[in-house]
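Every protein chain but one is kept in place in this view of the complex.
Should a chain be cited, it is by its letter among A, B and C, assigned in written order, with residues numbered from 1 in that chain.
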Amino acid sequence: MNVVSYRPEPGDLSYTFGGRPAVGRVEPGTVLELYTEDCFGGRVRGLDDLPSKVCEFPYLNPVTGPFHVEGAEPGDTLALHFVSIEPARDWAVSTTFPHFGALTSTHTTATLQPPLEELVWLYEVDAAKRTVRYQARRGDFSVEMPLDPMHGTVGVAPAANEARMTITPDAHGGNMDTPELRAGVTVYLGVNVPGALFAIGDGHCRQGHGEVCGTAVEAAMNTVVAVELIKGAVTPWPRLEDDDHLMSTGSARPLEDAYRVSQHDLVTWTAALTGLDELDAYQLVSQGGEAPVGNVCDTNYTMVAKLPKAYLGGPEVYGSAHARLRALGAEYLSSR
Amino acid sequence: MNVVSYRPEPGDLSYTFGGRPAVGRVEPGTVLELYTEDCFGGRVRGLDDLPSKVCEFPYLNPVTGPFHVEGAEPGDTLALHFVSIEPARDWAVSTTFPHFGALTSTHTTATLQPPLEELVWLYEVDAAKRTVRYQARRGDFSVEMPLDPMHGTVGVAPAANEARMTITPDAHGGNMDTPELRAGVTVYLGVNVPGALFAIGDGHCRQGHGEVCGTAVEAAMNTVVAVELIKGAVTPWPRLEDDDHLMSTGSARPLEDAYRVSQHDLVTWTAALTGLDELDAYQLVSQGGEAPVGNVCDTNYTMVAKLPKAYLGGPEVYGSAHARLRALGAEYLSSR
Amino acid sequence: MNVVSYRPEPGDLSYTFGGRPAVGRVEPGTVLELYTEDCFGGRVRGLDDLPSKVCEFPYLNPVTGPFHVEGAEPGDTLALHFVSIEPARDWAVSTTFPHFGALTSTHTTATLQPPLEELVWLYEVDAAKRTVRYQARRGDFSVEMPLDPMHGTVGVAPAANEARMTITPDAHGGNMDTPELRAGVTVYLGVNVPGALFAIGDGHCRQGHGEVCGTAVEAAMNTVVAVELIKGAVTPWPRLEDDDHLMSTGSARPLEDAYRVSQHDLVTWTAALTGLDELDAYQLVSQGGEAPVGNVCDTNYTMVAKLPKAYLGGPEVYGSAHARLRALGAEYLSSR
Partner (left out) sequence: MNVVSYRPEPGDLSYTFGGRPAVGRVEPGTVLELYTEDCFGGRVRGLDDLPSKVCEFPYLNPVTGPFHVEGAEPGDTLALHFVSIEPARDWAVSTTFPHFGALTSTHTTATLQPPLEELVWLYEVDAAKRTVRYQARRGDFSVEMPLDPMHGTVGVAPAANEARMTITPDAHGGNMDTPELRAGVTVYLGVNVPGALFAIGDGHCRQGHGEVCGTAVEAAMNTVVAVELIKGAVTPWPRLEDDDHLMSTGSARPLEDAYRVSQHDLVTWTAALTGLDELDAYQLVSQGGEAPVGNVCDTNYTMVAKLPKAYLGGPEVYGSAHARLRALGAEYLSSR
């Protein structure tokens, strides 16, 4: 097993997808051990560390990478299997942020109202017990919620020579902020440039659907990713696969367009996998599909379209890449 | 136990919320046994029964009712507990419909493209086995999916002397098309007119999230509802409660506004139930909340905001109406 | 010439389209002299008359009518030609209103921010000089703007047995709030119920595009309307005609859907009037059309699609109803 570890120094972090040279090169088949910083670059560590004070635009939402995948070319698909995602600290943080979030006016949903108060919440993270603890800022209300680690941001360099802020999700991936992106899941990303140039960041100990206040339970992570390359397979929007489901994503505005993109991809993917007529696939997804909300706060909104594989009669997906990567991940975990 | 049965003749069905006199009067505390027709008025019974041929606008999506609830006045809240929802036939139906659905242009998302082909799918319903069977129109692909009965449409007469087509969801309820509205759930609706004038229809044997093709597995239903009235309690948007969750709904366009309405109601409701500061409630919902998609195909889109009651420390909700109605429903079921 | 005058008492005013019997009957060919109240029912008369204090929901945006037009049946088109629209007082009023307007959160674009301050602005109206005078609330800044009177609200009873608040624009007309609806313009409205049941209100001395703060320079009006009926002509969305232009409207959310509806209607109308292929009409409208914004603050947004008649080679529109009504209006005016 080819295992590579990488821990970036602060100056190594990236703030865009595209527009930056690789920090390293990896062979398909590699298991990659990564450290990722939280969305605040680790600068919000206490209740008085207001993001607007301690962070500096555009140095937000750092990602670890980009990595050049040997042999990756436009028209291929990169498969990233998340073997494990574990909080790197015993605390995590969430905040409001001026004019960011779903229940506030923003820079584009512009109003003349003043912003909501900027506040920080600190969470205790108990990795053994698998919980995070919420503590109200006013009053002594406190409650435990399950630890459910995920990455908000994963992507490749965009097409068309673009470079995009890591805060933005689009066809190249990016800041999709979907809780579906947890350990055990394989992400498929269409390759737009030689080497793919993927990067990962924005770990969340857990997240509600839509990330309504604009931030999740933000945490640095130790994450293990298994990498594979599927030659000659085109993937128009990021797709996910777990043991039981296929998932398509869409990132756009308004939110119904994110829904349309994700459902359209799932319908046409279903038709391609099963040989079903497109309208038959439309009908099947209509009755059997789920639609987990990703984010409703970022510069594009993200929706996921999700279908049990059992409804499709067990088709072969991306040459069974998920099963292979799952096995590789299991081998890695049992070797530790 | 006060049990009342009502089975409408075709001429008794309603096609609006508001603008119609009651078909009957019920006392709070009543258990109501209802028959509801499917959204096509039972006219689509075979593959050749195209809705655009056998149905006539605006006689679509009939509801059973409205019922006048004794003592209900504006400013009260009506609680409807769904004791059981059972398919009335051993078949159900779904269709595409010209310029209706999420993956087609529509009358408002107007394009110059021709509509998708209008097609009917018939489903076998096995109430004993708790399944429905999908059968592709082209090819012999077939698959069973779980039976998960729900009502797409429930509501009261709107405020401001309005009458709204039953196809439209809004603050009065209506065609929310959320799978969360299944047996075991209590729906809370703000009363706008004397008697509330509630009605129920649009049964689905199951539905994917968003009802992407525009129709679910549509079926006539035998449904049992327990009715209660909460005096002096204002409910701005329809809310749902099951044994484990609180839910707020929002119906609006674009879809992010439906999300905002539902999350805003859940945040302010959470603050009111717990005494939490509004920003503290915002943070709690942000990390602990779910956002099941209702519909992304109707004249307004519907989102649900959902929170485990366990996160709130067991607050008393609407004077424990759900627990009382749950018990009444159990008593009814054990008496059959 | 058949001239009828009607001045409603406060109790005669209507607050919905649909759901109300007619206040009078008119023959096609009639010239109707009407008094319309302002959107606040005349209750905001000074800087201290905050709408949220002196007005009571849902008694906002009163309209004069509805009028039953003899012979009008579903499938016909009602033509209303605005002969003159003149302010009834020498003052007018505008306000902010809690959670209403484009640069504030609203009940559907819901945020946790407090509303903007509620303020009243009084305007001097000089009907002789054809000006209104803006006066800042803080400081002594003042400026004259041209008087350009219009009606924000005109419509008929909706289809499908609906009744809609007068604040809402849709396919039946209603609160479109377009400055294009001024004297000299003919409005075409599809008839949905016997008698059409049209009503008019919400006079504005002038209005910016989109009515961004939520209210215009609101005024009671003395308005003269000439009425004609075009049998057997279907009009899907309200259309306008002046001496030089054809206009289609669309009212929907999001705003791009209002744009799509209006442009789609103008394209298909252009094709029908000229015999052009639909894609040829699409191209012609794309290069020659205008898109005046109506409102971006009401429960639906309104866009207008506008094309010079000169580009169409002088087609006959609605049997030349506009020319006939223009002549009738001129005759009326010269007879005063």
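Here is the rule we use: a contact is a pair of C-beta atoms (placed from the backbone, for glycine too) under 8 Å apart; a residue touches a chain by one contact, two chains touch by 3 or more.
Computed from a predicted structure; not experimentally measured.
**Student:** Check each of C:V125, C:L229, C:V293 or C:L328 against the chain that is not shown and name the one that touches it.
**Tutor:** Going through C:V125, C:L229, C:V293 or C:L328 one by one, C:V293 is the residue touching the chain not shown.
**Student:** In the full complex, which of C:R7, C:R25, C:K129 or C:H209 touches the chain missing from this view?
**Tutor:** Considering the complete complex, C:H209 is the one touching the chain left out.
**Student:** Check each of C:L116, C:M176 or C:V224 against the chain that is not shown and name the one that touches it.
**Tutor:** In the full complex, the listed residue that touches the missing chain is C:L116.
**Student:** Given the full complex, what residues of chain B touch the hidden partner chain?
**Tutor:** 103-105, 109-116, 254
**Student:** Could you pull out which residues of chain A are in touch with the chain that's been left out?
**Tutor:** 15-16, 18-19, 57-58, 107-112, 159-165, 250, 252-254, 257, 260-261, 263-265, 267, 278-279, 282
**Student:** Could I get the residues of chain C that touch the absent chain, sorted low to high?
**Tutor:** On the side of chain C, residues 94, 96, 102-103, 116-117, 119, 121, 132, 134, 136-139, 141, 143, 145, 206-217, 253-256, 259-260, 263-264, 267, 274-277, 279-280, 282-291, 293, 296, 301, 310-313 touch the unshown chain.
Assume only the chains that are shown with their structure count from here on.
**Student:** Taking each chain's centre as the mean of its CA atoms, how far is chain A from chain B in angstrom?
**Tutor:** 33
**Student:** What is the distance in Å between the mean C-alpha positions of chain B and chain C?
**Tutor:** It comes to 35 Å between the two C-alpha centres.
**Student:** At which residue positions does chain C touch at least two other chains?
**Tutor:** Within chain C, the residues that touch at least two other chains are 109-112, 254.
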